[in-house]
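Below is one structure, written out as structure tokens; the observations come after it.
Just one protein chain is left out here, and the rest sit where they should.
Take a look at chain A:
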Amino acid sequence: MSALESEIDPDATPEPKLQISHLDAYFNDRHVVRDITLSVPQRRVTAIIGPSGCGKSTFLRCLNRMHEHVPGARARGAVMLDGVDVYHPSINPARLRRHVGMVFQKPNPFPTMSIRDNVLAGHRLNGTHVDAPGELVERCLRQVALWDEVKDRLGRPGVSLSSGQQQRLCMARVLAVEPEVILLDEPSSALDPIATAHIEELIEELKERYTLVLVTHNLQQAARVSDYMAFFYLGNLVEFDRTDVIFTNPKESRTEDYLTGKFG
């Protein structure tokens, strides 16, 4: 534990986990992400903020190549995961997504599956063998603080839970495949304040072991949970720095205007 604590010394400059260089993304002719160069530090929470339509979700979806599932969408540039370019032709995007997991805006547990099967879904879908499924289910559900609430009804459908619980179930489902990076696309925007607080606590805990990238339109949330922050505007990266620096001493006037509510 002490080794882990020293590793996440907040003042040390962390190693980059993802290095994005000159990334462009398009929907047909629309150029929605423009020449982004950015390093996502390891075992930190990096928040992406910006007004609606600024390309922050698209940028996030480029990191695990989900972007290309949309018809007419394409991306250009490099995204290096531990030095490996995930856009290299030899990379299998499905395998990549086991290393770079994703939590979506709307909780989306699999409706035909029980709570237990939802946690194991990643392994089932990948055809990987799980030695002790019961232990894995318990460990993942404990990680998202859902175990005590659902341990007596693991066989019930995943969709029988409240939406806040469903979102935590979706996070447990991602954790079960043991990714290194977790992308969170406005994970609490469909939830009530209490469920949101649960998710934020969870993000705090997860950054001890995972690299997290969080897209949010909630500035308070970004301030509460993130270590680094990138401000996107009209597809461009305006400013990227430590969260405390961005909030107290932004270098760009557009960042300051957005943070103080002059536009958005």
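Simple rule for what comes next: a contact is a pair of C-beta atoms (placed from the backbone, for glycine too) under 8 Å apart; a residue touches a chain by one contact, two chains touch by 3 or more; residues count from 1.
Criterion: contacts and distances are computed from a predicted model.
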One chain is missing here; what is its name in UniProt, given the choices "Cytochrome d ubiquinol oxidase subunit II", "Phosphate transport system permease protein PstA", "AtuA-like ferredoxin-fold domain-containing protein" or "Anti-sigma factor antagonist"?
"Phosphate transport system permease protein PstA"
Of A:17, A:44, A:97 or A:198, the one touching the omitted chain in the full complex
A:97
Out of A:78, A:159 or A:219, which is the one that touches the chain we can't see?
A:159
Given A:127, A:155, A:193 or A:261, the residue that touches the chain left out of view is A:127
Pick out the residues on chain A that sit against the missing chain.
64, 66, 69, 71, 94-98, 101-102, 104, 106, 108-113, 121-122, 124-127, 157, 159-160, 170, 173-174, 177
